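Of the protein chains in this complex, all but one are displayed in their positions.
Every chain is named by a letter (A and B) in the order it is written, and numbering of its residues begins at 1.
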Amino acid sequence: MPPHVTVTDELEILGAHGGAKPPAGSGGGGGDDSRSSGSSGAFPQRIYVTGITIAMGAIFMFFMALVSAFIVRKGLGGDWFPFTMPRILWLDTAILLASSGTLIHARRLFKRGDRQGFRHWWAVTTLLGLLFLIGQLVAWRQMVAAGFYLASNASNSFFYVLTAAHGLHLLGGIAALLFVGWGRLRKMTLATGTEIVSYYWHFLDGLWVFLFLLLLLGR
Amino acid sequence: MSAHASPIHHSEAPKGWIRHYIFSFDHKIIGTQYILLGLSAVTIGLILSLIFRTHLVWPDAHIWGFANGIVSPEDYLRLITMHGTLMVFFVLTTVPQSGFGNYFLPIQIGAPDMAFPTLNMLSFWTTLLALLVLLSSAFVPGGSAIGGWTAYAPLSAVGQIAGPGQGLGETLWVVSIALFCGGSLMSAINFLGTTIDLRTKGLSLMRMPLTVWGWFITACLALLAFGVLLAACILLLLDRLAQTSFFIPGNLDVSGVVLHHSGGSPLLWQHLFWFFGHPEVYIAILPAMGIISHVLSTFSRKPVFGYKAMVYSLTAIGFLSFAVWGHHMFISGMNPYSALAFSIITLVIGVPSAIKTFNWLGTLWGGKIHFTTAMLFAIGFVSLFVTGGLSGIFLAQPALDLYLHATYYVIGHFHLIMGVAAIFAMFAATYYWFPKMFGRMMNEGLGKLHFWITFIGVYCIFMPMHYLGYAGDARRYSSIESVNYMIPLHPVHFFITISAFVTAGAQLIFYFNFFWSMGHGKPAERNPWHATTLEWAVSTPVPHDNFAGDYPVIYRGPYEYSVPGAADDYIPQHLAPEQVAKAG
Partner (left out) sequence: MLSRKSSTGSAAPAVLFVIVLLLLVGSTLYFHIAKTWWFPPSITPVGNQIDQQFFITFVLTGIVFVLAQVALAWMIFRYRDHGQKAKFVRGNHALEVIWTTITLVIFVGLGIMAARAWGEVHFGGPAPGALEVEVTGVQFQWNFRYPGPDGKFGRIVTKDIDASVGNPLGLDPNDPEAKLNPVSPDLYLPVNRPIELMLRSQDVIHSFFVRELRIKQDAVPGLVIPIHFEIDKTGDYEITCNQLCGLGHYHMHAMLHVMSQADFDQWEKKQWASLESGQ
């Protein structure tokens, strides 16, 4: 036997098997070929879903580090002085929750094939996201006006750090909304695009509710 | 169906030199870029270490580039800080994972590229930027940081008043590490996504080469650990630049300046840092473990002994590595009861490491060992891993760590198990994969010379450090002359410095061999080692999208060597059963 059997030879032999899974006890896992093979002409779309899921794991750990620092630092006691929660944050929270609702609606329309309705609600979601960010800036102004500066006290510092970190991630979400809604996707299908953006958006929404409660109860 | 024949998005190689070699999306180019980045960093780090070793033994030696030619105490601390940061982040974290992993993971799993090529390119350029920011700190007023690679607060947090280099230099250090975190996170997402979704047909998890397992688990650790370090860096930057009090307690008087911070916790920084820092140790060594298993099996002509045990122990190490960070803090003033818990978990994490060692020995047992240079480095790794691992048993016990903590014993321990062991794996990987990467063989004679000097040299450098530790010699001292009991240790330091110079000199052989063989080495066959995994099934040089659109199918596990009844002593993973030649 020649030392190097070329790859194409095997594939022909494989063809004779009618594309069945390779013999020799294939142990699952590897290549769920129904999706990975051939048809789409690019990487399987599920990599984008996997990718965003993994990325959310990393973001989650980042925030958990900040949150545990918050809890530990507060637990030291002594110099922890609560601040007055800016009232606008309640409104902001409502806006962000609403944006998740409009996003769900937009995707539902997309799946039904109603492109126009999809774009409409997608735009509404984007606007709500922007509105939320503006609201956060207003909240910062209210904090400053009330004399709660970044370095005044650790409780204030954490307020700014957590809201800023969340805000930056949300800004990324808005960029993704804009890109999927109006940009030109190359390797990704629009269906995948809307899917992963919605996962990310709902994640940031849930994360905000958690952070808001943490700040509200823990400040 | 010609199974995986799929026109891939960029099956055409990009035209133009810059798109091909500089801003490349190709995982092989990016992997090579990472390796060259690591090679630059390791060279700088090595030279810095030679300078501070020289200073320890000949304090009055004139060294070019320093004020009056003399290494001052702050220069010494700058050197060790920069050495540690370069080596840990830009060499040990970067080369085995982002370098070799990037290059070979997609090929070994039968994929055309990483899942997210753009992200891959971005993570390399972010890492390069981080390196440049770090190096630039040497040229700012006050010089680079003197706070050590662990940057303990408040030394790292209060700024210029804590010492030269703690101003802009330390700020740049923090920024560099934060950038590095970003690059590593992007890279981890890519590794995980690729391994989960792009394995070729038939490549089940339990058929993956152990290299792939190593890279996969490492990516899991990096994903969870670097986010935490990033958060810690952001808080530290705010303490430094915005007068917050996360890590700085109240009532501090530094160099006569009363600080207006209050209530922060220096231990909080240590907890966050080591929550990252301990997984980081395994981020450096898990890919090395994968590479070593791979090489040992190839050149013992035997399947890896206990493949499943190897996979499970890798996974166990991955999980446990997040629960042992406190063993770096036994003397920090942490709760003594949690210290005990950390101690026990640390000893438990030694068990999967021991299992791996037993299985490596099991792989050699009954083999037919070919002493290629790659194999020599793999065997050397096992010896170093045993030595460095056993000294860890001392440090894991808080009562013993009380004495040994922050002495040269610790330096000896972690250099053997994390530094040198991982470097040996990188050498093994280089000698092993060079033929595939550059289409030529490295010179085996030079390689062996390089191995023997390096192997004996590293033991001569790091074993005596354990003895220095017994005598209580503290690390990070720019001079041992101020402490009476350290003065008699001078001859040991002298021996270490001489060994360091000889060992570093031997690396010149490697540099020469590496660059000379690229152009002048013996042309390599497709599969010079008669190995079984997919990287040896593709032609050399590897085509732009690895398999030219025809993806192999996997029929068996990764290490089918010396199978009874087969004509050859290796059966490649992608060979259909009917193609395997029978003996006789």
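In this section, contacts are C-beta pairs under 8 Å (C-beta built on N, C-alpha and C of every residue); 3 or more make two chains touch, one makes a residue touch a chain.
Fair warning: this is a prediction, and the values are worked out from it, not measured in the lab.
Although it is left out of the displayed model, the omitted chain contacts the following shown chains in the full complex: B. The chain that is not drawn here is touched, among residues B:Phe455, B:Phe514 or B:Trp536, by B:Phe455.
From the set B:Arg240, B:His271, B:His405 or B:His574, the residue in touch with the chain omitted from the display is B:His405, counting the whole complex.
Across B:Leu192, B:Val382 or B:Val580, the residue that sits in touch with the chain not pictured is B:Val382. Here the missing chain is touched by one residue of B:Tyr307, B:Phe414, B:Phe514 or B:Trp536, and it is B:Tyr307.
Among the residues B:Ile30, B:Leu267 or B:Ala524, only B:Leu267 touches the chain that is left out of the figure. Checked against the full complex, the candidates B:Ile355, B:Ala524 or B:Val553 give a single residue touching the omitted chain, namely B:Ile355.
Residues touching the missing chain, restricted to chain B, are 72-74, 77, 146-148, 152, 154-155, 158, 162-164, 166, 249-256, 258, 263-267, 300-303, 305-309, 331-333, 336-337, 339-340, 343-344, 346-348, 350-351, 354-355, 357-359, 361-362, 364-372, 376, 379, 382-383, 386-387, 390-391, 393-394, 396-400, 402-403, 405-407, 444, 448, 452, 455-456, 459, 463, 467-468, 470-472, 474, 476-480, 482-485, 489, 492, 530, 561-564, 568-569 (touch as defined at the top).
Throughout what follows, only the chains that are shown with their structure count from here on.
One inter-chain figure worth recording: chain A and chain B are separated by 30 Å, centre to centre, where each centre is the mean of the chain's CA atoms.
Contact residues on chain B toward chain A in their complex (touch as defined above): 1-9, 115-116, 185, 188-189, 192-194, 196-207, 223-228, 230-232, 234-235, 238, 242-246, 250, 262-265, 268, 271-272, 275, 526-527, 530, 537-538, 547, 550, 552-556, 567-568, 574-579, 581. Within the complex formed with chain B, the residues of chain A that make contact are 1, 3-5, 7-15, 18-19, 21-24, 26-31, 33, 36-38, 40-44, 46-47, 50-51, 54-55, 57-66, 69, 72-73, 76, 78-80, 150-151, 154, 157, 161, 165, 186-187.
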